[in-house]
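The structure appears right after this line, and notes come after that.
Excluded from the complex is one protein chain; the other protein chains are retained at their positions.
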Amino acid sequence: METNDAQPAARPLIVLTRWFDPSVAIAFGCIVVLLLLGSLYSPSFLSPEYLLQQLKVASFLGVIATGMMLVILLGQIDLSVPWVVALGGMMSSAIAAWGPVGEALAIPFGIGCGIGIGLLNGIGVAYLRIPSMIITLAMNAVVQGLMVVHTGGFSPQDSASAAMRFLATGFIIPNVPNSVLVWAVIGGLTIFVLTRTTFGRAIYAIGNSERAAYLSGAPTQRVVMATFAISGGLSAFAGVLLAGYASKAAQAMGDPYLLPAIAAVVLGGTSILGGRGTYLGTVAGVILITLLQSILSVMQIAEAGRQIIYGVVIIAMMLLYGRERSASNR
Amino acid sequence: MEALATPLFRMEGISKRYGGVNALTDASLAVEAGHIHAILGENGAGKSTLIKIIAGVIAADSGRMMLDEREVTFASPAQASRAGIACVFQELSLIPDLTVADNIFIGDPPRRFGLIDRRAQRRMADAVLARAGAADIHPMAQVRDLPLSRRQLVEIAKALARNPRILILDEATSALTQGDVTKVFDVLKRLRKEGLALLYISHRMQEIAKLADICTVFRNGRNVATYEAGTKSDNEVVELMIGREYRHVFPPKPAPIPAERVPVLEVTGLSWSDRLRDISFSVQAGEVVGLGGLDGQGQRELLLALFGVLRGVTGELRIDGNKVAVAGPGDAKAPQIGMALIPEDRKTEGLMLPMSVRDNLSFAALQRISRAGMIDFAAERRLIAEMISLLAIRSSSNDEPVSALSGGNQQKVVIAKWLMVTPRIILLNDPTRGIDVGTKQELYGLLRRLAESGVAIVFYSTDYDELINCCNRVLVLFDGSVIRELEGDGITDRALVASALSIGANDAAKTGGAS
Partner (left out) sequence: MKDWRFLIREQRGTLIAMALFVVMFTIYVTNHPAGFTLNVVTTASNKGVLLAFVAMAQTLVVVTAGIDLSLGMIFVLTNCLASWLVAGSPLETAFGVVAVLAAGLACGMVNGLIVIYGRLQPIVTTIATGAIYFGIALLLRPVPGGEVNQDLADALTGKLFDRVPASLVALLAVVLLIWIPFRRSLTGRAAYATGSSEAAAYMSGVPIRRARFVAYSLAGLLAGIGGLFLTFFTYSGEASAANGNTYTLYSIAAVVLGGVSLFGGVGSAIGAIFGAFVFRTIGDLLFVFDLEPLWQPLFQGMVLLLAVCLGAFRLLQIRNRLDYFG
């Protein structure tokens, strides 16, 4: 019989390599390169103010990408992000207009609406076995329809509550925007859930083989449903923050977040086929995408050019290291 | 034997490495036309790698291959196929959503004006299916709707449709019923007479004895012996394969279990769809009850039904005399029932292949080693170490993906993962399929120890030797019903085969077909 227990000294190293796989390292490397390139353009790129500002912008995407990552780990995808973000922003602002009770309930209500939609997505995927890409696309259309009816097709008039504004723009710790703290807390919880809980283990297991996970007696359907609910909740939470940031919700406020969220997760080394990936990678991906957006806007490139560069860069980066081994190469 | 004839196909000095492992080292093989050449060896001996190289699925690192004394290289299965090499793979290569005829002529369908002529294709498929001894399969049926044994025959027909000069069969009979095996053997003998070279890989010694002209034994990636079939005894062959003294594979037969206690598992009138009909039996603690009969008579469905996987199952299930309802694997493994299922296909049903050995081992038992959903890593490590030493699982590290383990070790991980939940009832679905002799032997010993510790075991096997030597009782299934129960010394090869077939050849032919 050979030795099966990894030597105590080797264990932390293995844990480290599990956490810090090459794609995560490359993502962080790209961040450094982008910062250096930016600093050639303008030295302020390396200033703490700029970096904190970028982190603040990144935090909204970070919250959304967290939910997206969990869903992608399952081997699914959540395309309902755009209008669930808008739903979170609009519903929380709408409730905030109802006096003090509404003010107090604004944030939980906004998030609750997102969880509700996520739950419906989850039921569709887990129990009705509808491909996630389809049900979430359809759900996105339904939520959009609901919001069009709600606003009458005009931009919404309600403004965000004071608490929402504080959460998005205030400071509990000097110089560190609250939204960054929110992302940090959510990120910490996610890391805990993914590495230390049965729920996290089940997410990875389902992503690798739902059949084997089911036959192992794991409550696969409940896990899938809950994960979609979490994703919906986080998207809506981001919507709440964005509404707080801009003082009010807006039509299509979530549209610019779908592609970046998916891109951030994938650039962070999470397999789009599910079952493989670390949260640290997602953090790197989010920062990378945010910096890229920032640099493009600093360079004052028109919308058309931005779309093109954006698409090209994502594909180029995925070609660099985001490859999937296809079935025939296994 | 015409030893002087120039071989049709020859390979020399073939080596292949996967990562750090030598799958083949300086292997050679010569295949002659008009002969059936059997390849023997434990799992991991390099047989599959050898076949894949010949069939162009993978490329060798070094060495050369000669066809008709001309050196050849194959970059893809398509190239090998054009050179006249056809392969019936162990993992099926049929496309489930296409029809049988589409599948048979997938590589080179008949065409008119550049487009596929489905009518001609249908005619040709009829002919080829007949040639493969499978005339009862409708060429327009979708492969998805065929049972495994029929698909295997389609697979053979597909290889024949390419009019190969060398036909490779890799475990091609493992899913076949006895009747089909006989038919396939007749086909193979006819092909030998037609001058084809056949390479035949099987774990079943009796099949090789019946069929082969020449045998080559592989061990640890090398060809260790080539001999004329029938010149070595089974024991000698097994010794060559495992490279050590061959002891009797099975542990001593179990003592009979007195039946007066309340059975751990009692099933009454279990039915499901038209696949299971009114099945009743009981299993005592410490008893191993085998499921026998031809393959595909409802044995797998019976295990799945017990485990709560099937919907619309009627009948009564009692655990320790108490009536229970099992709505799924989650229910089945709960302590008050305590059931475990070792599934049919370890790669897709038993394991999360890319995940680590550790994650796979502890996954079913996570509830036991966690509090409020949080995993107790110390308890997890302890339990895993215990299981790894109990089953002698060989892996370089617990963090290694389970896919890197050999087939036998993978199967041990599947079993260990279920032993971690300390089940009282273990259902095994053909657990030794495609596993090397050494691991098999270990598993038989384990089964016996588990039974002695009071676990009730239901054991489905397609290998009659296993049923004879491991079980206290055997239920023989036919067409979803238990048609006979054999006990103790009454479990013999003859009795098993006779009862499996006693219904008559007509009905036996009907059940497997595309109805």
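Each chain carries a letter (A and B) given by its place in the written order, and its residues are counted from 1.
Assume contacts are C-beta pairs under 8 Å (C-beta built on N, C-alpha and C of every residue); 3 or more make two chains touch, one makes a residue touch a chain.
Only a predicted model underlies this, so the values are computations on that prediction, with no experimental measurement involved.
Touching the missing chain, out of A:Ser44, A:Ser247 or A:Gln307, is residue A:Gln307. Across B:Ala141, B:Ala209, B:Met374 or B:Leu390, the single residue that touches the chain missing here is B:Ala141. Check B:Thr6, B:Ser62 or B:Ser76 against the missing chain and you find that the one touching it is B:Ser76. Listed residues B:Leu8, B:Leu94, B:Leu153 or B:Leu486: the one in touch with the omitted chain is B:Leu94. By the touch definition given at the top, chain B reaches the unshown chain through residues 57, 76-78, 81, 89, 91-99, 102-103, 106-107, 109, 111, 114-116, 118, 138, 140-142, 158, 272-273, 301, 304, 309-312, 328, 349. The set of chain A residues touching the chain not shown comprises 77, 124, 128-131, 133-135, 137-139, 141-146, 148-149, 152-153, 210-211, 214-215, 258-259, 262-263, 266, 272-273, 303-312, 314-315, 318-319, 322-328.
We take it that only the chains that are shown with their structure count from here on.
If you average the CA atoms of chain A and of chain B, the two centres end up 43 Å from each other.
Note for the complex: chain A touches chain B at residues 1-2, 4-6, 10, 14, 18, 196-199, 201-202, 204-205, 208-209, 211-219, 275-276. Interface of chain B with chain A (complex): residues 307, 309, 328-330, 332-333, 341, 343, 348-355, 359, 363-364, 366-367, 370, 373-375, 377, 385, 388-389, 392-399, 417, 421.
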